[in-house]
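Note that this complex is displayed minus one protein chain, with the remaining chains in position.
Take a look at chain A:
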Amino acid sequence: MLLLAAMVGCVQVEDRAVTLSNERNSIERTYELTKYLDHQLKEIKDTYLLYLGPPFSDPDFSPPRPNISSLAVPSAATRVDLWRGLENGARLAQNQRAYSVLLCAVRELARSTLCPYLQSSLLHFCSGLSGLLGSISGLMNALGVATDGHAPLTTPALSPRPALNDFTRKVEGFWVLRELQSWLWRSAKDFTRLKKRLRNTVWSHTLHLECAWKKRTHPPQKKRK
C-alpha cells in the first residue's frame, strides 16, 4: 500500500516535470521564431527605408516620435532591475499586448505599400508575427496566465492613409518598424530568461522527485538508545 502511494506520488511529480519540460521546449521554439523574425526584419527595414526615400533612407535620420493614438504601441523600454523582476506571466502578457498592436500596424503598412515585392515581404512577415503571437498565447495558457485574447484583426492601429507621399504617414511607418525592432530584441532576452527560470523550476522538481522517492523507499532508520 505504501509502495503504491509512493508510486502515485512519484508519477504526479513526474507529470509536472514533463509539463514544465514541454513548456521549455515551447519557449525554445518561440525564442527561435523571435530570432528568425529579427533576421527578416533587418532585410525588410533596409528595403522599406529605401522605398520611403530621403531623408528616411539617410543612415542617421531619426524623426521625432509622433505622440499620436494611432501609434499606441506599448514601449519595450525598461530598466534592468524592473526587467529582471518581472514575473513570468507579466513578462508574457507585455509581449502579447505589444505584438497584438504591432501585427495590426504591420498589416496596415503592407496594405498601403505600393511596391509589390515589399508588400509580399511585409505580408510574409505578418504571418511570422501572427505565429509568434499564437506561441505566446499558448505559453500563457500552459502557465495558467490570463490572456487578453486575440487582437481584433480588422481594426487597424494606423488611421486610414490617403497617400504615401504624406510625410506624417511615412514617419508613422518608420516608427512602427523601429518599435518592432526594439520588441524583437527585448523578446529574445525575455524568452531566454523564461527558459532559464523554467529550467531551474524543472531541476528543482526533479530533485524533489528523487528526494521523495528516496524517502519512501528508504525511510530513515530510528536510532537505538
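Remarks
Operating definition for what follows: a contact is a pair of C-beta atoms (placed from the backbone, for glycine too) under 8 Å apart; a residue touches a chain by one contact, two chains touch by 3 or more; residues count from 1.
In this text, contacts and distances are computed from a predicted model.
Hidden chain, UniProt protein name from the list "Radial spoke head 3", "Prolactin 2", "Fibronectin type-III domain-containing protein" or "Pyruvate dehydrogenase E1 component subunit alpha": "Fibronectin type-III domain-containing protein".
When the full complex is taken into account, the listed residue touching the unshown chain is A:Ala76, out of A:Ala76, A:Leu92 or A:Leu109. The omitted chain makes contact with just one of the residues A:Glu23, A:Glu108 or A:Glu179: A:Glu179. Not every partner is drawn; the one left out touches chain A at residues 35, 38, 62, 65, 75-80, 83-84, 175, 178-179, 181-183, 185-186, 188-189, 192-193, 196.
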